[in-house]
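Omission of a single protein chain aside, the complex is shown with its protein chains in their original locations.
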Amino acid sequence: MTESLTKPSDKSGMRPGSLVHVGEVLESETRMTVIDYSKESVEQTQFQSIEEILKYKDCESVTWVVIEGLTGVDIIESIGKNFGIHQLVLEDILNTHQRPKFEEYDDHLYIVLKCLLSEVEPFTVSYEQVSLLVLRSFVFLFKEKTDDLFQPVMKRVNNSKGRFRSLGADYLAYAILDTIVDQNFFLIDSMDEAITTLEDSLIASEPTQDTLNTIQKLRRDIVSIRRHVSPVRELMTAMLHCESELIDQKTHIYLRDVSDHAIRVIELVELYRDILTGLLDIYLSSVSNKMNEVMKVLTVFASIFIPLTFLVGIYGMNFEYMPELKWKWVYPMLWVVFFTVPVVFLIYFKRKKWL
Amino acid sequence: MTESLTKPSDKSGMRPGSLVHVGEVLESETRMTVIDYSKESVEQTQFQSIEEILKYKDCESVTWVVIEGLTGVDIIESIGKNFGIHQLVLEDILNTHQRPKFEEYDDHLYIVLKCLLSEVEPFTVSYEQVSLLVLRSFVFLFKEKTDDLFQPVMKRVNNSKGRFRSLGADYLAYAILDTIVDQNFFLIDSMDEAITTLEDSLIASEPTQDTLNTIQKLRRDIVSIRRHVSPVRELMTAMLHCESELIDQKTHIYLRDVSDHAIRVIELVELYRDILTGLLDIYLSSVSNKMNEVMKVLTVFASIFIPLTFLVGIYGMNFEYMPELKWKWVYPMLWVVFFTVPVVFLIYFKRKKWL
Amino acid sequence: MTESLTKPSDKSGMRPGSLVHVGEVLESETRMTVIDYSKESVEQTQFQSIEEILKYKDCESVTWVVIEGLTGVDIIESIGKNFGIHQLVLEDILNTHQRPKFEEYDDHLYIVLKCLLSEVEPFTVSYEQVSLLVLRSFVFLFKEKTDDLFQPVMKRVNNSKGRFRSLGADYLAYAILDTIVDQNFFLIDSMDEAITTLEDSLIASEPTQDTLNTIQKLRRDIVSIRRHVSPVRELMTAMLHCESELIDQKTHIYLRDVSDHAIRVIELVELYRDILTGLLDIYLSSVSNKMNEVMKVLTVFASIFIPLTFLVGIYGMNFEYMPELKWKWVYPMLWVVFFTVPVVFLIYFKRKKWL
Amino acid sequence: MTESLTKPSDKSGMRPGSLVHVGEVLESETRMTVIDYSKESVEQTQFQSIEEILKYKDCESVTWVVIEGLTGVDIIESIGKNFGIHQLVLEDILNTHQRPKFEEYDDHLYIVLKCLLSEVEPFTVSYEQVSLLVLRSFVFLFKEKTDDLFQPVMKRVNNSKGRFRSLGADYLAYAILDTIVDQNFFLIDSMDEAITTLEDSLIASEPTQDTLNTIQKLRRDIVSIRRHVSPVRELMTAMLHCESELIDQKTHIYLRDVSDHAIRVIELVELYRDILTGLLDIYLSSVSNKMNEVMKVLTVFASIFIPLTFLVGIYGMNFEYMPELKWKWVYPMLWVVFFTVPVVFLIYFKRKKWL
Partner (left out) sequence: MTESLTKPSDKSGMRPGSLVHVGEVLESETRMTVIDYSKESVEQTQFQSIEEILKYKDCESVTWVVIEGLTGVDIIESIGKNFGIHQLVLEDILNTHQRPKFEEYDDHLYIVLKCLLSEVEPFTVSYEQVSLLVLRSFVFLFKEKTDDLFQPVMKRVNNSKGRFRSLGADYLAYAILDTIVDQNFFLIDSMDEAITTLEDSLIASEPTQDTLNTIQKLRRDIVSIRRHVSPVRELMTAMLHCESELIDQKTHIYLRDVSDHAIRVIELVELYRDILTGLLDIYLSSVSNKMNEVMKVLTVFASIFIPLTFLVGIYGMNFEYMPELKWKWVYPMLWVVFFTVPVVFLIYFKRKKWL
């Protein structure tokens, strides 16, 4: 089954409200980066404990804290304490089986969604949960793995001269969401490639049970992708309708853009689902056609030779009184029959388009 | 059929408003436990009659009454009388064919839902109806069986020093609901296992009618599970939108969490439904492929040997005038033919990928 | 087709507003009963003309008028005139092809729905339309047949000492609706039985075209049942949302209960629909498996004997120069071959699980 | 394809706002009738030019103008000018590829819908577009053909003494809509008949490709009917929600009735769609069963005679050393075998229910 299905229930029965990491551990250590920027300056450093970033708390500047790897439960607890994050949010950050959602609290917003990463050969999808905590001038980003997913955003912060750094934490959140949603287009490209390969193999060669298994695998992947992608639509809608002052009115236009992309992704996923269903039909019908062809070969052979065999059987009988046996021209005549019958049948079958 | 389908109508035609137990009796005797707790103290005892718990009625402390087994109609009647519960609610508690629902009354809330329990080998699901009555400082819990389902919650009440015991009856209700909903994840784990087993057997060996029956059984189980699980979503929504002062505003956040879990369960159930439909496709196509293979074997044999049999039939004829019969080299030549024809055919079939 | 599909259009093209009975006549004569009750007294009599019941019009007591058989057009016309019922309502009462609906008028409520009656062996469903007119202290009930459907309600009115008789016309309407909706559970029981029988026969014996016809018949029954049952949900919702003062606030709780039952019926019907679709899959796949089995038998026979027949054909040829014919050990050797070949094939087919 | 699909785009690319007839011309000449009625008097005449009816413009009486045949573009243009009808409405009247819709303008209402006419043997559906313009005391009715569809309504106007003629233009509009919607029930009756015939032929005789084509044709008809019928529901809803004073409050109850009928028609159409899908299943499965039967016959023959043929082949060999050939009782024994083997096989196949 897909990653998020195995052991989704590690915590069930436990006291709600206890902070534990739930889900597969993808990274054993935690890498923490902080980027503090204002229009004038940028500062990017790695840090080890939450105390190091508390100094940014009273600045006007926007502070982006990236925490990669979710094993440092104490760090998350400490963030919760220092920034007044609700206990359930902290639990949700640590539980990597979340459904994409947006939650509005008095002084922070919580966004969680899945980043979908794909590999081409063979086509596989992996999921990474990304949680965002948006405060007035702080954005906390929690990821499962240490990878370079958000390098482009970091570069933009570092290189931007004007616009980006003059905008608030909400614009940063937008840039992050945009990156995650647009990541899906890469996934869809890979999927497109996988499906095209499958399609070609379906038309070119004989369908095998493997083809079916691949179709089935892709269908399941799509079902799983859809499950992770479609709630993003609601998430964006909820975000657009939320009236928190943490999101500036100007940022709405950008969020609407992300929302449009999300809808497009969902529609593309649906499209591929339809295409795969079509491929399954082609596969099944192609199996059927194959069998039809096999049957025709059998029938052609049997129809031609079974009557002839009967004929030669007749003159293999040992009756004493069989006058034909003595007639000279019967045997050559039979040879004429042996050649005529198949020709007649072949013409007949040709007409019926069996050959 | 599933448990809740047989005899759902024992009571139809009867006077609405009469208290009778409707449904299969799962437990012949009733076990009653009361846990009274406040921030300072906890007290847990078994009791026999309702009078024993009336003393808690005027306390500030939260009183949790657990009634396991639904045969004690008089007890439920007496609770109704002493705590002013609506007659229809009492009937619903006793009728174990309820649809999950939430009802708001002036001074009590009524919640009923199904707890889904599963066994792994073979995968079976059983249903237990759980009713909750939430009053200002009382929570009544009615179960069909005496089991340890809520032991963890009881432990938390007993062991909690701070938070839990300082919160009201609504938080207790939340903890109970959370336990029931999270129970579903265990079920889904079992189902995952059953489906994986099925999948492996489908790929490994020849599909049998049994495989189909198993797929069919699982599909029916899922239909039945979905029927019990999907109303939980509405239930939670209704609860979140209810404006009763019996639910504290702070508890809403927790209920939202339960609601999220419920949605996730429903989505997982849908996912498995899709997967099972896919398995059915694989099964059917695999039957088709098998038949194709059988046909190919038949056709290969028939195409090779039927013409040859005809050939030998010719020279088994007893005509007097058959000059070939006297030629010495014909017989060896025929042996050459006997070996060449199959080889040619085999190459031909190999090319057509029939072998 | 089902009863309500034949001739649904008897009246189309006619002047709207003319009172005629539309639909199949199920009962040629009309039986009219009136039950007048208040807390203190009950009075039940048969009557012949509307004038006899006009005396109850000014009483405080609740008057329940039951009219069984819809041929007495003049009676309905006279009720319309005497109690100020809208012309369209009168037409609807007489037209037994109504869709379940609830209509609110200034001083009366009109409810029409189908009562579903079933027979077990063979499973058949019949439909009876029941119309309810609820006035301040009058309830008119129109049925198509004279049967004992509402005997239990009548008994309750007669026997009740306290509650029932002290409640108004709206509670009586509730009791009637409750009886009709709960009647569906009997139907579902019968359907359950029919499906279980079908299921058993499907597993036990070879599927026949009959099995398919039964499945198809049941599916159509379910489609038809669903058509009659699902509008009841809207009907109840409309009733719950109506603000007519003819329905007491207290009765709402009871109506909500009926609504719950209606939803449960609809869900059960959906469930059986899914189960039947599953049975169809099993049926089709079982036909496929059967064919597969037949093909295997054919192939096993053909593969073993066709080559051997060819072999014996060789030595049936009449060539003069066939040295083997004179070798003594060839014939016994062939017998060895005759036994070895089948054994080898059988082992091979066994391995391929064809046997 | 259905009538309304061919050349739907005659006008695309043209200047919007030009009056041309779009669609197939069903009637080459235009018949115009005017009926002016008030409580006291009725007057029905044929007319040739719009000027003749302008005199009714200032009367209190209701004037019903029926225009059959849409080739008289100038007449429609002149109506538009004289009665202040919006240009787009005039275009819509002339374009017979309209979707059913209701449009509210300041001083007129525009209703367009399809009237569905059917023929029984073979079942065919034809569509006629009917446009209604409702003004204060005028109703314009535009039809494509000159037929007797609205004769019943005309008769009612002529014969009515009281009610009809005392009501306004909105009631006339209702009577027309009612006639059109109820027309659908005739259609459904014809469809019912066609489907029943199909069903009988499916059960009675061997399914042919023709049966499939008929099923397919009916399915397409239903798809097309549904397309024309389902927007009527929205149309009626829009009409019921419109607040134009052109529709009297009292007429609402009548419109609600038409709306109910429209919903019933839609539900019946859906029902027949389900039934046809079921018939397709039966058809396909019946083809499958037929093939199964054919295979069984083949297998029975082959299993019995192939081994026996092998047997007789053995003793047709010409070996010099075949001691059995000289034993007198072998030949009769073989005859015993020839009779025993088939009997054994037949019993075996009987047991397997193949015969």
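The chains carry the letters A, B, C and D, assigned in the order they are written, with residues numbered from 1 in each.
Just so we're on the same page, contacts are C-beta pairs under 8 Å (C-beta built on N, C-alpha and C of every residue); 3 or more make two chains touch, one makes a residue touch a chain.
This is a predicted model, so every value here is computed, not measured.
Touching the chain that is not shown, out of A:D178, A:E234 or A:D248: A:D178 (per the contact rule at the top).
For the chain left out of this panel, the touching residue among D:V42, D:V73, D:M154 or D:V312 is D:V312.
When the whole complex is considered, the residue among D:R219, D:R233, D:H252 or D:K352 that touches the unshown chain is D:R219.
Chain A meets the missing chain through residues 152, 156, 163, 175, 178-179, 182-183, 185-186, 188-189, 192, 195-196, 203, 253-254, 256-257, 260, 263-264, 267-268, 271, 274-275, 278, 281-282, 285-286, 288-289, 291-292, 295-296, 298-299, 302-303, 306-307, 309-310, 313-314, 316-322, 353-354. Where chain D meets the chain that is not shown, the touching residues are 1, 5-9, 11-17, 86, 88, 92, 97-99, 101, 103, 205-206, 209, 212-213, 216, 219-220, 223-224, 227, 280, 283-284, 287-288, 290-291, 294-295, 297-298, 301-302, 305-306, 308-309, 312-313, 315-318, 322, 324-328, 330-331, 334, 338.
Note that in this section only the chains that are shown with their structure count from here on.
Chains that count as touching both chain B and chain C, per the definition above, do not exist in this structure. Seen as a C-alpha superposition, chain C sits on chain D after a turn of 70°, to the nearest 5.
Comparing the contact residues of chain A and chain B by number shows a mostly separate set, under half of all numbers used being common to the two copies.
For the pair chain A and chain B, the distance between mean C-alpha positions equals 26 Å. Per-chain Cα centroids separate chain A from chain C by 42 Å.
Residue positions of chain D with contacts to 2 or more other chains are 316. Under the stated contact rule, the graph of chain-to-chain touches is a line, running from one end chain to the other without closing.
Every pair of chains that touch is listed here: A-B, B-C, C-D.
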